[in-house]
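One structure is given below, represented as structure tokens, and several questions about it will come after.
Here the complex is missing a single protein chain, while all its other protein chains stay put.
Here is subunit A:
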Amino acid sequence: MKKPLLEFTDRGIYCSRANVYIDPWKPVENALISHGHADHSRAGHKKYITHHRNLPIIRHRLGAIDASGMEWGETFSRNGVVFSFHPAGHIIGSSQVRVEYRGEVWVFSGDYKTESDGLCEPFEPVRCDSFITECTFGLPAFSWQPQEEVLSDIKAWHATNQAVGKTSVLFAYSLGKAQRLLAGLGPDYEPVYTHGAIENMTEVLRPLGAFAPTRRITRETPSDALKGALVIAPPSAHGSTWMRKLVPYETAAASGWMTFRGARRRRAVDRGFVLSDHSDWEGLLSAIDATGATCVICTHGYSDIFSRYLREVKGLDARTEATQYEGEGNGESTVE
């Protein structure tokens, strides 16, 4: 039997013909990186190749690394294998990785969402024979509202809290979700106060989006200024002493997990906004459909359930492969 073009090894997804790994989780020589979240872009590789918009992100996170940037659709070859990056619509600079050898095409999805968020390059379906897909929200229980509706809910929540003199603290992952919210609120929105972790990442990405004005919360920030304001903070700030300054406040989380009433209560936030940078059930199915792939490999998420559905209902050659990307795991705060 001939060797598959991409294999799942203990270091990561590997193309042996080109000696290239995609989003490897252990140090390797050549790493193609789909996007800047920590579980996909790890430290210690010799050489990083990624979309150029992801370069400032991973440089910010990983420091001085040997990295080069590519355009969408730009190709490069190694030992006859052709590689290219295509928009995944997950966060700024997020890509799918296309791999072609002698007419056979594989695509690694990275993390992706099919809805356009107006900030990052929208997801582009890429025809392929084999599709390696994430399925973080691969259950029919997940169905996203249009972004506009969620944003108007968030604005209404902020206005309600403001009217009674309360601070609105919105928890969002510092890379991706925070900038999506800031862009969604738009440059005309009133100043949004930010936790240092959010502000640092937003500074890196500011040239790439039209964000609501932000103000970093520091020791010097007077607590009066925070009264009634909208504050964006990473989930890890919840329950920490950092929050003391914000009293009185209402809390909310923006995440796909907020679909479940239990998840909101578990995180002990007052309000949950269902907003995800991953695809919902229909999004995953339509993306897979658009690839035309006959072989689908499901990685992180509800992979067993999702691949069974693809096999039994969609008639695809679908299976699960274990990776170290965070899907179902404890990733409720870090996955998105």
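Here is the rule we use: contacts are C-beta pairs under 8 Å (C-beta built on N, C-alpha and C of every residue); 3 or more make two chains touch, one makes a residue touch a chain; residues count from 1.
Please note the rule applied: contacts and distances are computed from a predicted model.
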Key: Chain excluded from display, named as in UniProt, from "Sulfurtransferase TusA family protein", "nitrogenase", "Peptide/nickel transport system permease protein" or "DNA ligase (ATP)"   = "DNA ligase (ATP)"
Residue among A:R11, A:K227, A:K245 or A:R271 that touches the chain left out of view = A:R271
Query = Thinking of the whole complex, not just what is shown, which of A:R102, A:R219 or A:R261 touches the missing chain?
reply = A:R261
Remark   = In the full complex, subunit A touches the hidden chain through residues 139-143, 257, 259-266, 268, 270-271, 302, 304-305, 308-309, 312-313, 328-330
